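Yeah, one chain of the complex is gone here, protein chain that is, but the others are all in their spots.
All chains are identified by letter, namely A and B, in their written order; residue positions are counted from 1 within each chain.
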Amino acid sequence: MSTGAKRETYIIGAPASVWLVVLLVIPCLYLLFQSLTPLSGAGLSLENYENLVESGTFRKALRRSIIVSVWVTALTVLAGYPIALVASRASSRARTVVMVIVIFPFLLSAVVRAYGWTVILGENGVVNDFLVGIGLIDEPLRLIQNTFAIVVGETHVLLPYMVLSLLTVIQRIDRNLEAAAMSLGASPPVIFFKVVVPLTLPGLLTGMLLVFSLSMTAFATPFLLGGPRSPILTVLMYQYAYTLFDWSKATAVAGVLLVLGLGFVILHRFVSRRLMRDVEAG
Amino acid sequence: MSYQVTEKIWEKPLVELGRVFLWGSVCFWLVFVLAPVVVTVVSSFTAAEFLTFPPKGFSLRWYFRVMELDWFLTSMRTSLIVATVSTLIATVFAVMAARVLTRHRFRAKGAFEILMLSPLIIPGVVFGFAFFNVVLQFRLEGLSLLNLFVAHSVVTIPLMLRPIWSSMAGTDLSLEEAAQCLGATPWVTFWKITFPMILPGIVAGAIIAFTFSFNDITIAIFLVGPETQTLPVQLMSQIEYTPDASPAAITSIIIFFTLILFFIIDRTVGMDVFAQK
Partner (left out) sequence: MAEVKLTGLSKYYGDFAAASNVSFDVESGSFLSLLGPSGCGKTTTLRMIIGFEEPTAGDIFIDGARINDVKPWLRDLGVVFQNYALFPYMTVAENVAFGLRRRGMEPADIRRRTSEFLELVGLPGKEDRFPRQLSGGQQQRVALARALVIEPRVLLLDEPLSNLDAKLRAEMRFELKRIQNETGVTSVFVTHDQEEALTLSDRIVVMNQGEVVTVGKPKEIWERPTSAFVADFLGVENIFAPDGAEPGAVVINGKRFAAEHDGRSSRLVGLRSTDIEFGGDGDTGLAGRVRQTSYRGAINTYVVDVPGIPRPLYVSTAADLPIGSDVAVKPRDGAILVLEPDMEIATE
């Protein structure tokens, strides 16, 4: 039974495999196939993709996706690093408080978060009321239904991923290294920049990759906070598919997203394996 | 003469500054994380006709109001049904997959693992579209409840698999062997020995899967029908036309239940389940 008879493996493994192949893999492959079969003619061609690349809407959406993802990645690093540092070094109670606050939004619905941000950033929201109230501005700022709102919302969604991936590397740092550095005459700032930071680089890099890729393929938050006039790639795909019924463009954007998603996973695996090996070897 | 470590004059202020900066930025970001939640919950208790923050007065009127909203009650019911059924389906598949991954040796194991985790690899919105595409192809859009069950069960398999997998991997194989030596068939062994041992993992996984399904917009947006709007999708379309505090009350109710589930996870398996990749 430790080896598990072949037949038993099939019986237990097959249902889930069939379920996922039939309901996930085949529909995605079919979508890819459709994206490669243009309306104009028979046979496979990249025509849909060529049309897509030529369209200004697509290029704008792609640019917006990348800009948003860069901002979100930068902000999650800026926020995640101090939080992870404090969570790993603080007393166990402070640590629990920090972790609860950071992780809890994991379980929150995108609608709930987006509604919260609307209350804060909306035309009559907390921020605008405050700024108008102190007389800094006369007219409410437009803080919602634009790229800025997407960046804020996505940073909020993806921060836990960054914190957790930094936390795993920070916790793995041997505290004796710091003690050793100290006994050799290194002061706390030197220790932080020469010992701690280099050792967290793998977690930082994999965290950044993860956040960037999740941000590139996120839908709900950009859809709710970005508004129809500033679509990122995923929202554009939805618009093509659901409101414009432009199947050839929609499937092509889906193809782009699929390749992006797969590419990031492969890159992430490669990088994390490589880095972890270096850390363990060094 | 020997070299000495000298303390530089700027070091102490720098350390202090660093500490202030560190705690300052942590506080700022924690406020950032909590802000949308706190603001929503607080403003849901307003007594005024329109949503404001800080709220004017205190009342529970919006909570009583939403209890009379038809769309809220029906979509809540739909969401609960969809989340429950899809979680049940995913549980069965995830437990079987976890068993194969922990207790069996076979050549295609790597491929099997990737297949089980593939819903995490493929962007949710692409899966939603791909599934919708097939649904249209076979003219099954009338069966939207069934479509939601099935689609959600697909995406939640890997979410459930992770905690179940790790609790099964942590269960000593010799316990199962001991039970078999004592006369328990594999079926009895599973229910008497393995199942109780992996129950915390199943509970955690089920909570995560349930929350995912209950919260989902990305996939549901393609699949809901007019009679089967899920709560998040319905809420999304209602928010635009609702300037009063009823959406705030609804989101607060959701937040409250999410908090309960969160603490169940914390008590049963700990928050580490979120850290596993």
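To be clear about the criterion, a contact is a pair of C-beta atoms (placed from the backbone, for glycine too) under 8 Å apart; a residue touches a chain by one contact, two chains touch by 3 or more.
Just so it is clear, the structure is predicted and the values come from calculations on it, not from any experiment.
Trainee: Using the touch definition up top, pick the residue from B:A83, B:A179 or B:L235 that touches the left-out chain.
Mentor: Per the contact definition at the top, the residue touching the missing chain is B:A179.
Trainee: Under the stated touch rule, tell me which residues of chain B contact the chain that is not displayed.
Mentor: With respect to the unshown chain, the touching residues of chain B are 172, 174-175, 177-186, 188-189, 192-193, 196-197.
Following the convention adopted for this analysis, only the chains that are shown with their structure count from here on.
Trainee: Please compute the C-alpha centroid of chain A, do the same for chain B, then give the distance between them in whole Å.
Mentor: Their C-alpha centroids are separated by 16 Å.
Trainee: Okay, in this complex, where on chain B does chain A touch?
Mentor: Against chain A, chain B makes touches at 5, 7-8, 11, 14-15, 18, 21-23, 25-26, 29-30, 32-37, 39-40, 43, 51-53, 92-94, 96-97, 99-100, 103-106, 112, 115-116, 118-119, 121-134, 150-151, 153-154, 157, 173, 176-177, 180, 186, 208, 211, 214-218, 221-222, 232, 235-236, 239, 247-248, 251, 254-255, 258-259, 261-262, 266, 271, 274-275, 277.
Trainee: Taking the complex as given, what residues does chain A use to touch chain B?
Mentor: Counting only chain A, the residues touching chain B are 1-4, 6, 8-9, 12-13, 15-17, 19-21, 23-28, 30-31, 34, 78-79, 82-83, 85-86, 98-113, 115-120, 124-126, 129, 155-156, 159-160, 164-165, 167-168, 185, 187-189, 192, 217, 219-220, 223-224, 234, 237-238, 241-242, 250-251, 254, 257-258, 260-262, 265.
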